[in-house]
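Every protein chain but one is kept in place in this view of the complex.
We call the chains A, B and C, going by the order they appear; numbering starts again at 1 in every chain.
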Amino acid sequence: MSENLRNEIAAKKNMNPPMGWNSWDCYGAAVDEETVRKNADFMAEHLKEYGWEYIVVDIQWYEPFATSNEYHPFADLCVDEYSRVIPAENRFPSSKGGKGFGPLAEYVHSLGLKFGIHIMRGIPRTAVHQNLKIKNSTKTARDVAKTNSICYWNQDMYGVNPDNEGAREYYESIFELYASWGVDFIKCDDICRELPHEESEMILLSECLKNCGRDMILSLSPGPALLEKAELYKQTANMWRITDDFWDDWKLLYNMFERAEKWSIHTGFMHWPDADMLPIGAIRQCYDENNRTKFTKDEIRTMMSLWCMMRSPLMIGGELTKMDEFDMSVLQNRELFDMFKNIRHSHQVFRKEIDGNEVVAWIGTANNGNDYIGLFNLSDKDISLSVPLSEFEIFEPVKGTEIWTENSIRYDLSIVDNIPAHGSRVYKISIWE
Amino acid sequence: MSENLRNEIAAKKNMNPPMGWNSWDCYGAAVDEETVRKNADFMAEHLKEYGWEYIVVDIQWYEPFATSNEYHPFADLCVDEYSRVIPAENRFPSSKGGKGFGPLAEYVHSLGLKFGIHIMRGIPRTAVHQNLKIKNSTKTARDVAKTNSICYWNQDMYGVNPDNEGAREYYESIFELYASWGVDFIKCDDICRELPHEESEMILLSECLKNCGRDMILSLSPGPALLEKAELYKQTANMWRITDDFWDDWKLLYNMFERAEKWSIHTGFMHWPDADMLPIGAIRQCYDENNRTKFTKDEIRTMMSLWCMMRSPLMIGGELTKMDEFDMSVLQNRELFDMFKNIRHSHQVFRKEIDGNEVVAWIGTANNGNDYIGLFNLSDKDISLSVPLSEFEIFEPVKGTEIWTENSIRYDLSIVDNIPAHGSRVYKISIWE
Amino acid sequence: MSENLRNEIAAKKNMNPPMGWNSWDCYGAAVDEETVRKNADFMAEHLKEYGWEYIVVDIQWYEPFATSNEYHPFADLCVDEYSRVIPAENRFPSSKGGKGFGPLAEYVHSLGLKFGIHIMRGIPRTAVHQNLKIKNSTKTARDVAKTNSICYWNQDMYGVNPDNEGAREYYESIFELYASWGVDFIKCDDICRELPHEESEMILLSECLKNCGRDMILSLSPGPALLEKAELYKQTANMWRITDDFWDDWKLLYNMFERAEKWSIHTGFMHWPDADMLPIGAIRQCYDENNRTKFTKDEIRTMMSLWCMMRSPLMIGGELTKMDEFDMSVLQNRELFDMFKNIRHSHQVFRKEIDGNEVVAWIGTANNGNDYIGLFNLSDKDISLSVPLSEFEIFEPVKGTEIWTENSIRYDLSIVDNIPAHGSRVYKISIWE
Partner (left out) sequence: MSENLRNEIAAKKNMNPPMGWNSWDCYGAAVDEETVRKNADFMAEHLKEYGWEYIVVDIQWYEPFATSNEYHPFADLCVDEYSRVIPAENRFPSSKGGKGFGPLAEYVHSLGLKFGIHIMRGIPRTAVHQNLKIKNSTKTARDVAKTNSICYWNQDMYGVNPDNEGAREYYESIFELYASWGVDFIKCDDICRELPHEESEMILLSECLKNCGRDMILSLSPGPALLEKAELYKQTANMWRITDDFWDDWKLLYNMFERAEKWSIHTGFMHWPDADMLPIGAIRQCYDENNRTKFTKDEIRTMMSLWCMMRSPLMIGGELTKMDEFDMSVLQNRELFDMFKNIRHSHQVFRKEIDGNEVVAWIGTANNGNDYIGLFNLSDKDISLSVPLSEFEIFEPVKGTEIWTENSIRYDLSIVDNIPAHGSRVYKISIWE
C-alpha cells in the first residue's frame, strides 16, 4: 500500500460526525462577525481538544437589517453581479471590498477550526427581479427561477428549476465562490423535507458541490427527512435533519427516540441522520440575554446520550462564552465523545413498560472490544430497575463504567440501577472474565 | 307595490346566466383592442337579439409582450402608482393617457353590450418588488403580499394576505378603478379551486367588489370547484368553474356529464355552476389562423344541450367574424336559448346502459307550462331507443318539438327516436290533452 | 291507446313512495302476530284513506326466542328443508302447518292493505351447518355460503356467493316462497352499504325478486348508501337507506338535511332514497310501555316536512293504537300527503346563516300548478325571518297556504314569518295574479 493511500485511509478514519457550534439557537438571523470570532476563540481554547471543530454562521448573513428570527418580506439582500448572496458588510466588516467570508474563514482556520455557512436552496428574489446575470452563462436569474417554488417560512429565494439552462451554472458559481472563501461546511435549508418535488434540485446542488474542488460537508435542513428516501440522502449529503427544529422542550426530546430508532441503520461512512442542534446553555440571546435552556440537567444528559449513541452530528446551540460549569462538564466529557467516535452498529433494543414506566434501551459495539448500553427513563419519575443482560444477548458477567456517574460497574446477570426522571445511563462494558 | 319595486323585480327576472364572448380560446394572452372591437361589432349586429351580450377581455391585458398562451416569467407588467395593473398601451391604444379600459368599455356599451375583464387573484410581483404604494393606505405592496402564495401556472402575482393591514384597501382600490372604467364582469382567476387555503382572500375580494358601487358579475376560475363548498360559492360569486379548462375534446365533454349531475342543484338566482367556454368555430387563432374546433356538429349540439339544460353561463370561445353557417345556426337557435332562460329545477334523471349504449337523460320544467327532456347518446355509434315517459314520472301522452331537428313530436307511452353517436335530443313537451 | 295500456299507466301514476308501518322501532326483533293484526286493523280504520297501506314485519320472525333487539348468537332459527327461514310458530300461530305468512298476508290484504317482511342477505348459518338442501339444485347450503361474509351486528346468516352453483336457485326459491305467501314488500338487510364487496349478491337477489312472478317492493338496508352507486341502486331496488338507523334524536334529524340535499336528484319513478322510519308516538315498547318519542312537536313537523318534500318512503315506527291527538293530526294531514304525492324536482335551495341562525330552504313543483317551499329553522331558538322570493327565482307575488299552521298567506317580495326552534314551514304557493 502506498504512503498516499495510507494517509487517505488514516484521514477517513477520523471522519466522525461533525462537532461544532452554530449561531441559530442563540442569535437567530442576526449573528455578527464579532460574535462568531468570540465563539471561535472560546472553542479553540476550551473545546477543540475534545473534538469540537466547526463554527457555522446560520441564516441571513446577507440581510443587512436582520434581527432575531423574524424575516423581512422582500428584504433587499446583498448580492453580487452574478445573483449570488454575499455577506452584509455592516454585520461582517471583514467582508468589505468583495472579500466575502474569506477573511473570517481564514481567521477560524488559523485557530485550527473549520468554517461553515448556511444557505437557502435557490436564487435570491431580489436577483430575479433585478434580472441579474449568471456566471458563465448567457441566461439570467429570471431564466432559472422556478416561479412558484418558494419556501413558506422565508421569502428570500426562488427555487431553481434544474431543467432550465443556466441552472447548473448558477449552482456551480455559488460553490466556486464558497470554495474561494475557504468554506468547509454548507448547511442548505428549505430542501431536506421538500422531496420528491424538489428532488432534482437537491441532486443538482449536490453534484455541483462535490465537483467544486474543495471538500465541504453538506448538511440538509429542515426535517423531517423522508425515511423512504434514506438511500438518496446517503448518496447526496453528509447529514440530513430527521425532525423539524429541535428546541429545549421535553416533548421534542421524547419524540426523538422514535425517530432515532427508525434512522439508526442509515448511519455510516460520511453520512449521518441529524437530530439537530443542542439547545444547551445560553440560547435565544437575541431576545433576552437572561435566556437559558429550559432542559434540566438530566434532560441534557439524556439528549447527549441519545445523540452520541445514534451518532448524530453535534452542533452546540448556546453562546459558548456563557457556558456554566455543568455545561462545560458535558461538553468536555472525554468518555462520552470517545464513545461517540468509536461506537458502531448502534440501535434501539427495546422500548417498553417496566413497572409502569417507559424505558428505552440502546446498544452499540466499538472496535476497542467494548459494548455500550444506554438506558433511558422516559417516565416522569425516578425509577429503580433491573434489566437482564440476556436482553442484549449478553450471556456472561460484564464490568465497566457508567459515563455520567463515572461509577465502576460489575453485573453478572442483570443491570441494576436507579435512573432519575427523564434521565439516562450509558454503560461502557466488556466481558468480565 | 311601488313602481321602483316592480322595476327591480322585472330586472331580476331577466337576470339569466351570462351569455357572451371571451377572448381566451382564440387569442390566449394576446388579444388586442382591434380584435375586441371587431367581435363586439359582430355580436351587436348578429347575436345580441338572441341574448348574447358580454364581451370579455381575458388574461394579461397588462403585459406588453404577451403572445398566445405562454407567459413570460417576471414580465414587466404595466402598473399604476398604486400597485394596480393597467392595460398595455401598445395593445389597447385607447387606454393611453391613464384612461384604462374606460374608452373601450364605453364603446362596448354604445353597442348595447356589456364589458368584462379577467384578473388574477393578488397583487403584481412587479409592484411588490418596486414596493409601490397602496391607495388609501400607508402600507405598501410588500406589506400585503402573501409571500409564498403563488399561482403555479402564471408568475404575474403574489396572493394578498387578508390578515395584513392594507389588504382590504388594495382590493377596494382595484374595484374602484374597474368601476370607474365601466366594467360589468370580472373573471377572477387562480382562486376557485384554491380553497380552503385561499378562502379568506376570496371572501375579502368578493366583499370589496360588492361594495364598490357598481354591479359587476363575479366569475371564479379555474375549476374544479369543490362541491363541499357549494354554499360558499353561492354566497360569494355569481359563477364558478366546475372543471379545469374545457376544450374541444370528446373526453372532456363526456366527463362534464358527471360534474353537471352533481352541481345541478346548486343553480339558482344569480349563481350558476360554470362548465366553461364554448370552443366553437375558429379557435386557437393565435397559433394558426386555420385552426377550428375539433368537435363534430353532433358534439357541438350535445355541448349546447347540456350547458343550456344545466344553465351554465355561455361564453363563446371562437372568433365571431369567422363563424360558419352551422355555427351561426347554433348561436341563433331561438328555441334553445328560450329554454336556457326559462328552464328550472333541471337535473339528471338517469345514466345507464340501454342496449349496450350509455345514455344520459335530463329533465327540467318551465314556467310556461312546458317540460324539457334531454337525451344524450354518449356511445360511439348511432342508436335507436325507446324510453318510457314514466321514467320521467310523466303518465300522459305528450306533444311538442325537438329543438335540434325542429321536428314536431307526439308520444303516448315512450319517446322513440334515433340519436347519432355523441349526439343529443332536447324535447320541449306539454301534455297532449 | 289500448284499454290495457291506459290502465297500466293509471296504475303507475299512483305509484308513490310507500307509506306504512314497520314493527322495528316499537318491537325490535320480538313482534308477534297479535300485534301485527292490531296495527293493521288500526291502519285500515284510521289511516288508510290518507295513503297509509303497508304493514311490515321486521327482523327475526324466524327466531323463536327473540326479545327486544338483542340477537342470540347461533340461535336455532326455524328453517324448512330447503334452507329457507320460516316464521316461528310460537310467535306467528297462523303459520302452523307449513303455511308461513300466507294467512297473515291474507288477513292484511282483506283490510285493503299490503304486507311486507324483513329478510337478511344470505343463507341461515344453521342451514349451512346442517348442510340442508337447496330447492331445484343438487347443491347444498354449504356449497353456496360465502364463508367469511358475515353481518357484523347479527349472526344469523352467511352471505351467498353469487359465483357458486346453486346460489341463483337459492334466491329464486326464497322469493318463490314469499310470493306464494302473498308478500308485497321485502326489506332486505345487511346489503345496502355493503358495496362494492357484496355488489354481485345484491344484483343476483334483485334479479331473482324481479323474476319471481309477483310485484314486490325491494327496500335495501342499512345505510348509509354510497352516493357514487346511485344509478345502481335505482336500477336494482325501489328504495335504499341513506343513513344508518334513524331515531328520535335531533342530531340525527339535523344530519339528515345534508344527506337529503345530496340524494334529492336521485328520486324518480319507483326509486326513492329512504331516510328511514318515523320514530313517532309510542316506540321502544319492547323495553317499557311508557316509552314515547323524544322528538318535540316541532321536530316531528320538521321531520315530516323534510321526508315529504324529499319524497322519502314513510314508515311509521310507533304503535298505532297508542297514537295521541297530535300524532294523529300529523298522520292525517291531507295537505301534507297531497304534497308528498304530487311534488316533483324538489331540492335544497340554500343552507345559510340568516341573522346568525342556520336556515335551510327547499323548493319543489307540482303538476297542479303549485310550487312548494320549505323553510327549516335548524337553530336552537325561535326566529323571525324575511326571505326574498327571488331566491327561489320567483319574481311575482304569490298566495297560498302554510301546511302546518293552515294559515293563508300572501307575499309580494319576500316570505316573512316566524319559525320556532327546530321547526319548519311548508308553503303551498301559486302566482297571485
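For this structure, a couple of remarks:
As a working rule, a contact is a pair of C-beta atoms (placed from the backbone, for glycine too) under 8 Å apart; a residue touches a chain by one contact, two chains touch by 3 or more.
Remember, it's a predicted structure, so these values are computed and weren't measured experimentally.
Although it is not drawn here, the omitted chain touches the following shown chains in the complete assembly: A, C.
Contact with the omitted chain, checked across A:Ile59, A:Val349 or A:Leu378, is made by A:Val349. Although one chain is not drawn, the whole complex shows that of A:Gln60, A:Gln155, A:Ser264 or A:Gln285 it is A:Ser264 that touches it.
Of the candidate positions C:Met43, C:Val128, C:Ala260 or C:Ile394, contact with the hidden chain is made by C:Val128.
Here the missing chain is touched by one residue of C:Asn16, C:Thr67, C:Asn136 or C:Gln155, and it is C:Gln155.
For the chain missing from the display, the contacting residue among A:Glu3, A:Glu325, A:Glu393 or A:Glu406 is A:Glu393, taking the whole complex into account. Chain A residues in contact with the hidden partner, per the touch definition given at the top, are 1, 5, 9-10, 12-13, 231, 234-235, 261, 264-265, 268-269, 344-345, 347-352, 363-365, 390-393, 395-397, 412-413.
On the side of chain C, the interface with the absent chain consists of residues 73-74, 125-126, 128-129, 131, 142-143, 145, 147-148, 150-152, 155, using the contact rule stated above.
Following the convention adopted for this analysis, only the chains that are shown with their structure count from here on.
The rotation relating chain A to chain C, fitted on Cα atoms, amounts to 180°, rounded to the nearest 5. Taking the mean of each chain's C-alpha atoms, the chain whose centre lies closest to the overall C-alpha mean is B.
Here the CA centre of chain A is 54 Å from the CA centre of chain B.
The geometric centre of chain A is 66 Å away from that of chain C, both derived from CA atoms.
Put simply, the C-alpha centre of chain B and that of chain C have 42 angstrom between them. Shown for chain A are the residues in touch with two or more other chains, of which there are none.
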